[in-house]
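Every protein chain but one is kept in place in this view of the complex.
Then we have chain A:
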């Protein structure tokens, strides 16, 4: 087990930061009238920890008796979908976006099943069960529409807790049916508290201040990442005396190098080389959106001020297209070609305005 899982707060009282949010959640859980919730915020901010803690507040310790199941769903075209589901007597948690475009089927089946069964446990605090849906912002529109309908229909038997990075990809009807709860990234000090707490519980001794600062800066508000890095460091030097440098993850350096490739040369030949790199990234399961974002960040650092806005503008456009279409590689590559061509035009001193007219 990793520290992230081991020393994770179980109840709302144990949470270290966003104290007022914890209080609100507590009173919500105690009020007896519990709404659908939508937790949103950057990754590693503690959304799922708060969801688990809220469930604990709602139903008591019983929610911690968990088991992971693999559920099989069958599409109308007789395709089998395997979805991992975490379940207790009171709730069920799943990530429907795992199955891509078939998420609607998973949502419908699961919700129908939960909604049509009554809570049999008489000692249960609430009559409803809770369905936790992870990565709600990657749900397809179909799935979101299906969700919206169910939320109204089965209010007596079930509550839904959605967990998303941002609300921008959720359709408005869903947002309006939920109580929106923003979980902001922890501040530097808050992260420091948590890291020290983890260090104490893990028996790692005192965490040196400069090392903590380094970890926190690198994590950029991602608590999970910070703890993972901390644990890795602890493994490398058990007494924490010499702090080993924080290494960037492979994929990140890789993306930076791809960005550099784009800047160095703008030829069809180079496009093909970049394509090979992109394929490599994709085949390591790095989400295309993250690839695009990281490469774009890198490119923007290197180019002239006047180009930055354009590059990001096109990154946004191709990111959108990537979601609409399939075959992510097309859109990634299209963006690469676009950036190369912008960069080249810039150096040739051609008015960019002309170009935009007929694109």
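In this section, a contact is a pair of C-beta atoms (placed from the backbone, for glycine too) under 8 Å apart; a residue touches a chain by one contact, two chains touch by 3 or more; residues count from 1.
Assume contacts and distances are computed from a predicted model.
K.L.:
Looking at UniProt, which of "Ras-related protein Rab-20", "Rad17 cell cycle checkpoint protein-domain-containing protein", "Radial spoke head component 4A" or "WD repeat-containing protein 74-like" names the chain that isn't shown?
P.N.:
Checked against "Ras-related protein Rab-20", "Rad17 cell cycle checkpoint protein-domain-containing protein", "Radial spoke head component 4A" or "WD repeat-containing protein 74-like": the hidden chain maps to "Rad17 cell cycle checkpoint protein-domain-containing protein".
K.L.:
Which residue among A:30, A:60, A:100 or A:205 touches the omitted chain?
P.N.:
Residue touching the absent chain, from the options given: A:100.
K.L.:
Which of A:18, A:91, A:298 or A:331 sits in contact with the chain that's absent?
P.N.:
Of all options in A:18, A:91, A:298 or A:331, contact with the hidden chain holds for A:331.
K.L.:
Considering the entire assembly, which residues of chain A contact the chain that has been omitted?
P.N.:
1-2, 5, 43-44, 66-68, 79, 84, 86, 93-95, 97-102, 134-135, 140-142, 145, 222, 224-225, 228-229, 231-232, 235-236, 246-247, 249-254, 257, 266-269, 271-272, 275-277, 279-288, 290, 321, 324-331, 333-334, 337-338, 340-341, 344, 358-359
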